[in-house]
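As structure tokens, the structure follows; a few thoughts come after it.
Removed from the display is one protein chain of the complex; every other protein chain stays in position.
For chain A:
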Amino acid sequence: MAWFICVIILLLCSKSEQCTTGNASKLIEHTAAHFFEKMQSGKMYFIYFGKQVNPTIGLFIEQLEKSADVLEDYGISVAKVNCTNEHIAKYCTGEKLMKKVYLFRGGNVLKSFDTDTVFDVNAIVAHVLFTVLFDEVRYVHTIAELQSVERAAKGKADIVLGHVQVLGLPEHRALMETAFVYGVKYQFVLTTGGPVLTNMGVDDISSLTAGLWFLHCKGASQSQHSDPCPHTALRRALTTLHIYTFLQLMEAPLVSEASVEPSEVNMVHSHLQVPLLFLFSQPHTVALDRVTAQTLAWRLRGQVGLVLIHRESPDVKIPLEYNAAYRLPGEGSEVKYLILNNLEEVIDLFRDESTPEEEEEDDDNWATLDVLDDEVAESVYRDRGQSLDMDAVTELTADTFHSTVAESDYTVVLFYVKWDAVSMAFMQSYIEVSESLEDADVSDVELAVLDCGEWTDVCSAQKIRSFPTVRLYRPQEPSQPYQGMLGTESVNRFIMLSRLVSPVLLSSPDEVTSFLEGDLYQRHAAIAPVTVLGLFSSTADAGVPVFKEAAKALRGETMVGLFADRQAEIWAVEYSVTLPAILVSRGPTGQTEAHSLNLCMPDQLVTHIQRALLDTFSIQPSIEKCGQRAGQQAASEKRMIAKKAATVINGGHSAHLMKVHMDQIQTLKTEIESLKAHQQKEKHYLRAEIRATADALVQSQLALMESRAVNDTVEEGEERDGVTIHARHTCELWNSTSDRQTQHTIPFKCLGSLRNVLVFERKAIFLCPFKMASN
């Protein structure tokens, strides 16, 4: 026994490689004469003949050196012969790179290996030992082969069946090392998968990379020819230590009996770090208890040691209520007493003990599955205790829907289903809208909701295809869908804007001025910071009805004015456009842009105006390189660059623009950095610029995204729309999500965190040399 342990310790040491570091390598370099002399000695040699060394061979020699120490323990010397100096016929071939290793015994080649097969220490040891033990370790593939081995072994020896999916891995080595030591005692059998495993009760063969079974054939009677030997599986990883422990356990008696206190029982199991299970027996039930213990022992074999303790002995002082106890391995671990009612409980006990991690993992899995991972659903779910104040809105039914819609000047209807989290999240904002409408003293708007889960007919008739849907109904008019953000402020703005007459008919130049930046503008500036004015030379212009139609469609989005008069020419000249045209006004402080109109269909005009409503930018030809403008750049110039990039991206999907894209993005990043540097001085002034820059960034991202998604034809169309409308939208997001008072600072903060997001992002697209910029 001591010898075994010694070997094991040796093996362990050599494996951990700590013992070998510092020692000189045991790899011998042979000369030709030396080689022939050794060959005669009858010892085993593992020799590599080499000439040139390339990195692969270099690595191999390194591994060969390591294996020298290990193989020495098995009486195998490892050597190499340098064929450039020495020439040994047959082995030193003419090739430059030699990839063969030979195993010699007494001058004969046992086997040759390719260096690719014996690629590291584990592989070398495994393969060499496998060859050496060729006669002792049987290789089986089919069930019939295994059965014949079993038949031969019955009554004589136990069988150790090892399975490795691939030869040359650490598991294979561990198995071979064990076989080397125990080869005389047990019949070792190796398999690399296949039907044999199904015999061992493995369900999923492909998922099992390695395994070991102990087949109790020695005790099995020879007469029962066809019966397979009972087997026990090693339930741990295939390492030398585990196999050793396992084999020791297999040797230990199935059930031991004792007449002392459990704490005093001393068995091989405690050295092997295996828990012990004690069953307490009474004189009159001894026979039964033994059967129980046997059954249990078979079930727990290899995992737990079983001891039957005779209670009647005066040394045993166990409280009578307990019938079992167990002791976990480890110094001074306590004996735990239990009352067990059936076998399964006991088995579960140790199953839990032995695989606590797996169990937990499983539980975790289900537990996390029970948690909502959708932020909208979760926040709504967390709010389930709060009942919504549905009194604030009108709850429509199939009976009241049509009458309500017909009666009110404006009916805004939210179509929802209660199992849709987004609907329910938005419902809260929607109810807040009703409050703000009340505050604003708006009485001609009926704010209503309709549950499509109940009034399914109405929703089908209204062709509601998504939830939530918000529609504005005006009597005698087709309904208008609301397509803006699902938030209080946006809906509120939509409603307020929808109540305005559209287009506002202007009759004099004064009114036009007022509309663009004067009183008329100011009155609605809060809800319509950007207004659109259509200029026509006369009311008879064919475009006027089209424009009016478009203005109707744009209700709720912006304020649209119409000035159809000869005097419109003045503005046309001033903004150097030809009539008909539109003016997009951003108030007295902002710019007013002019666009000529190419009037065709109302929807095209709508799209045109929507595009014009976005922040527009001018073009500057040069593209700045990253870092050039560090720090000192004037804010106005940066603004131009940012805008330029955005325009380029905004305007097109053409291929060559995409190519220069990365440069632009980098430029933008630099600009943001330098803008940040200026922020203390020019905070207020820079607000708009930074916002624009960030918008441009988003735009770039989107465009880039699109350029990469060219193949994805399904999505393409959708994203295009996203690109064109996005810039305005981001600003709106910031506006709508922030407090009015702190609005000035928010873009900076956003930008700050934004940058961090980008920096921390592993696959960040906008990686830019920040350090250069901030220097």
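As a working rule, a contact is a pair of C-beta atoms (placed from the backbone, for glycine too) under 8 Å apart; a residue touches a chain by one contact, two chains touch by 3 or more; residues count from 1.
Please note the rule applied: contacts and distances are computed from a predicted model.
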For the chain omitted from this view, which of "Translation initiation factor eIF2B subunit delta", "FAD-dependent oxidoreductase domain containing 2", "Cytoplasmic tRNA 2-thiolation protein 1" or "Calcineurin like EF-hand protein 1" is its UniProt protein name? "FAD-dependent oxidoreductase domain containing 2"
Going by the contact rule already stated, which one of A:L349, A:V380 or A:V577 would touch the omitted chain in the full complex? A:V380
Write down which of A:G453, A:P509 or A:G590 is the residue touching the left-out chain. A:G453
In the whole complex, not just what's shown, which of A:P228, A:P329 or A:G484 touches the removed chain? A:G484
Contacting the left-out chain in the complete assembly, out of A:N85, A:T198, A:T397 or A:S538: A:T397
In the complete assembly, which of A:F104, A:W213 or A:F426 touches the absent chain? A:F426
Had the left-out chain been drawn, it would touch chain A at residues 366, 368-383, 386, 397-398, 417-423, 425-426, 428-429, 432, 452-457, 465-467, 483-490, 697-698, 701-702, 704-705, 708-709, 714-715, 718-719, 721-722, 725-726, 729-730, 732-733, 736-739, 742, 746, 749, 752-754, 756-758, 760-765
